[in-house]
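Here it is: the structure, laid out below.
One chain of protein is taken out of this complex; the other chains stay put.
Up next is chain A:
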């Protein structure tokens, strides 16, 4: 049933499916490590998809489209940042409002583009390497978004653990009072972290509407923002576990389609729920093994300086 050509194709699909989740969840991870729980990921992602597509379609430039998507994600994240960081509003309610606003605005922006299409973002092609059996297409034949997601992963992992900026972000997330007492501008740092989250969510949206399925349709993110959010929690706020979670989710969601295609008679409803079950099981196991490394202590707590 399986040959090397098919395994190669499956791996390539897995990488693409995991990339959306990895990009969006890396951004949210940084925002949460700084202490802000932004439930607006789905909204920032879809606005990125809509603005990215609209720009790429109108200008003919995928690069411009991607940039516009990132900026749109940042713009929407600022709405959330103003409400929660500067006006100390409830983060859960504001995040939900951000998602609702994003979905509505995206539908409005995208309306004139329904039914149009563009060419997908080009895939890398290195003669020799891309033709390698099994891993060739998965490793050397992807679009720029995939390589960007890996670069982002390295940046976030290294940045959070090894740089002074990362230390300050973590300090703000663990105890904003202590960080404030040390003279760190808590609100400015949180705003920047939220903006980073918005940029990543916008980029993930662009990956959907410019590379994965290069067209615009309302609600095309179909809940991936929420999965990205869940991955952050289950990864115990560790970027490398996020990588594992995103790829596990991607792998199971592609493989279950193949299992169905073989007609083994396993109920498709069960198979469709497998990505969720497998990811939850694996990540619960991870966090159980690493007890005591829970959420950032100030996550979701509004900060009001010097009362």
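Following the convention adopted for this analysis, contacts are C-beta pairs under 8 Å (C-beta built on N, C-alpha and C of every residue); 3 or more make two chains touch, one makes a residue touch a chain; residues count from 1.
One rule holds for everything that comes next: contacts and distances are computed from a predicted model.
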{"item": "Undepicted complex member, UniProt protein name, chosen from \"histidine kinase\", \"BMP family ABC transporter substrate-binding protein\", \"NADH dehydrogenase\" or \"TonB-dependent Receptor Plug Domain\"", "value": "\"BMP family ABC transporter substrate-binding protein\""}
{"item": "Options A:144, A:172, A:193 or A:208, residue touching the unrepresented chain", "value": "A:208"}
{"item": "Of A:93, A:151 or A:182, the one touching the omitted chain in the full complex", "value": "A:93"}
{"item": "Options A:26, A:47 or A:83, residue touching the unrepresented chain", "value": "A:83"}
{"item": "Chain not shown: contacting residue from A:64, A:78, A:120 or A:168", "value": "A:120"}
{"item": "Given A:104, A:166, A:185 or A:300, the one touching the chain that is not displayed", "value": "A:104"}
{"item": "On chain A, residues whose C-beta touches the chain left out of the figure", "value": "6, 9-10, 13, 17, 20, 83-84, 87-94, 96-97, 100-101, 104, 107, 110-111, 114-117, 120, 208, 212-220, 222-224, 253-254, 257-258, 260-263, 265, 267-269, 272, 302, 304"}
